[in-house]
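Missing here: one protein chain of the complex. Every other protein chain is in place.
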Amino acid sequence: MTDLTAPRASRAPRALARLARYGAPLLVAVALLASSEGLRLATVNQLTSLLLLAVLAMSWNLVSGFGGQFSLGHSIFVGVGGYATAVILDLLGLPLVVVLVLSGVIAALIGVVLAYPMLRLRGPYFAIGTLGLALAVQGWMLNWDFTRASQGYSIPLDQSVDLLTVMRIAVVLALVAVIVSQLIVDLPLGLRLLALRDNEDGALALGVRRLRTLLPTWAISAFLVGVMGAVVALQNGQVTPQSAFSIQYTLDAVIICVIGGLGTLYGPLIGAVAVFVLRQFTADFAGWASLIEAIIVILIVRFAPDGAMGVLSGLSRLVRRALVRRRRLEASSSTESTREGVAA
Amino acid sequence: MELVVQGILLGGLYATVALGLSLVFGVIKMVNLAHGEFLVLGGYVTSLLVVSLGGDPLLLAIPAALIVGALAYPLQRYLLTPLMRHSTEAPITATFGVSVVVQTVLLLVFTADPRTLNAPYAASQVEVLGVGMRTTLLIATVIGVALVIVLDLTLRRSRFGRQVRAAAFDPDAAGLVGIDLKHTYAMVLAVAAAVSAIGGALIALSFSVDPVAGTGWLLRAFTVVVIGGLGSARGTLAGGITVGLVETIAAAVFGAQYRDVAVFGALVVVLLLRPQGLFAKVQRA
Partner (left out) sequence: MIMTDENPAQDVLIRAAGVSRTFGGVTALSDVSFELRRGDVLGIMGPNGAGKSTLLSLLAGVRRPSTGELTVCGQDMNRSARGDAARNGVGLAHQIPKPFRQLTVRQNVEVAAQVVPRRHRAAVVHEALELTGMLAAADRPAGQLGLLELKRLELARALALDPQVVLLDEVAAGLTGADLDELITLVAAVHASGRTLVIVEHVQEVLHRLANRVLVLEWGKSLMEGTPQEVSTDPRVIEIYLGSARESDEPRRQRPPLPGDAPALLQVDGVSAGYGPITVVNDVSFTIAAGEVLAVLGANGAGKSTLARTLQGASTARTGAILLDGEPVHHRSAHQRVRAGIALVPEGRRLFGDMTVRENLELGLRSARHREPLDRVHELFPRLRELQNRAAGTLSGGEQQMVAIGRALASEPRVLIFDELSLGLAPLIVDRMLDAVERIASWGTAVILIEQNVHQALELADSVLLLRRGDVIFRGHPRDFSEEEFARAYLGISDDASS
């Protein structure tokens, strides 16, 4: 019975850490909302873009980072969300919040319908299949009268939203994306997801059901990206199939997550900031940003497969090991270190 | 009838376009997301050679193929093969990075304008089975079929081809008989890139290339490979013709703008029905 005290002793700091993990993003979001009033319009617009990029990357990371299913089809959900918002605002004129949630739900529903067959594909076939799907859908949308290919679908003027409100929506959406990501990691669903990614055979042998794990994750991801697409439409004031269904969105998500750290909680955030800053600096030299990004992606895959988060945790491990070594030296017991060297 | 002839002729070109992808997927078991860029690069290098040296684009496609192949060798040897030890996703992600690099460099150097290769015969027509066809497409098909035959014979008859097949069948056992896997893999990507470069020149001759055209061609090549089965040159020809037919017929029925939708839709459907490919023989477990 003495053993039971061990987990109890560590329970308090663990709960505190959990509080911090959920509380910190909440504080940042509140601070952003509170201070947004005085910002210049250009800054507001840029912040919105950054936040949306982060939401896209975080949502993609759920399926492709944590879930290990390399989706190249997420651009579909951006387009679906954008069109859903434009059309609903135009035809029904429901309250904005309802419209946004509805757009996400529609994207999630379409996501589930598509995922049900697509998730039968494994590894590279899944990537190629989803890419084919994205391009097929884009090709269809470009030629469908409903989407008004050339001139696009405008958000009706009386329903349009000012940029500051759009940014506030983006802040809330980003907060939701962070919290949802953390929740998934903390819940059994996340555990099953990581187990499947780490070793699918092993997870199946332990009774983990593949579809029951991947399908909800995929739906959540599609929902978030759908809302993100809706906010993009609000920001631009219109949607065109050319831009809303562009696979550039998927490529952005891949680049950001690889740079920040695939399958890590904060990697997509770090990656989004990095990519956004890089794009700001190279805004005057069109094309250079993607060249630099792609080269960074190759370098990271080759030399730091876990991205910026991997580099950071590697550094912190080095520091911790150095500290431990010093403490050990002080205690002048150096016999253990050889054993650890073998294990590593 | 006209549609069928057109589709089949298109199929020869598509087989060339997909041959390299199929070879790499079949032997190295690696998905090369930069395959489309090999094609586009082939078109651009040929075009550069035509501008600087002058001469027939078809002849100049041969040095262009050598150049693109020479670029691919170190890519496999020093980047992709070392990554294969890490995980299966790492090389895929790396080829994705490579494809963006090539696209961007082409955009920066040549701008987004499409390029076409010009030849005296480019605008002319010939009659095949009573159907009028563009000469370039006919040439592309003949070259495509020839490449399929040459590659097929190389794989089955030459020592290098047998080493490649051995490496594909059992990489460990290939090492046991003295085959240098790293070199063989790099050679396979180089050959695939060279064949693709010729395919790219044919594309530029028959249609046009632009820096970001690679993604669409990658998907088209994938459709051919998925339908035709992996690592078999003859299967690739069958897949190419099937895709050519699907595309021509879809264009006739729904309108030309639905070509891509039909092809990519076919890809998705075939993947879902038969992940191993329609014309693939059932693999031993």
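Letters A and B mark the chains in the order given here, with residues in each chain numbered from 1 onward.
Just so it is clear, contacts are C-beta pairs under 8 Å (C-beta built on N, C-alpha and C of every residue); 3 or more make two chains touch, one makes a residue touch a chain.
Keep in mind that what you see is a predicted model, and the values were worked out from it rather than measured.
Student: Counting contacts across the entire complex, name the shown chains the missing chain touches.
Tutor: Within the full complex, the chain left out of view touches A, B.
Student: Which residue from B:Ala15, B:Ala61 or B:Ala166 sits in contact with the chain not drawn here?
Tutor: B:Ala166
Student: Which is it among A:Asn199, A:Gln248, A:Gln280 or A:Ser316 that touches the chain not included here?
Tutor: The missing chain is touched by A:Asn199.
Student: Contacts of chain A with the missing chain: which residues?
Tutor: 3-4, 6-7, 188, 191-192, 194-195, 198-199, 202-209, 263, 342-344
Student: So that we can see where the missing chain sits, which residues of chain B does it touch?
Tutor: Considering the whole complex, chain B reaches the absent chain at 159, 162-163, 165-166, 169-170, 172-181, 284-285.
Simple rule for what comes next: only the chains that are shown with their structure count from here on.
Student: Which chain A residues qualify as touching chain B in the complex?
Tutor: It comes out as residues 68, 70, 117-118, 120-125, 127-129, 131-133, 135-136, 139-140, 142-143, 247, 251, 254-255, 258, 287-288, 290-291, 293-295, 297-298, 301-302, 305.
Student: Per the contact definition, I'd like the list of chain B residues that touch chain A in the complex.
Tutor: The contact residues of chain B facing chain A are 31, 79, 82-83, 86-90, 92-94, 96-98, 100-101, 103-105, 107-108, 215-216, 219, 222-223, 226, 255, 257-258, 260-261, 264-265, 267-268, 271-272, 275.
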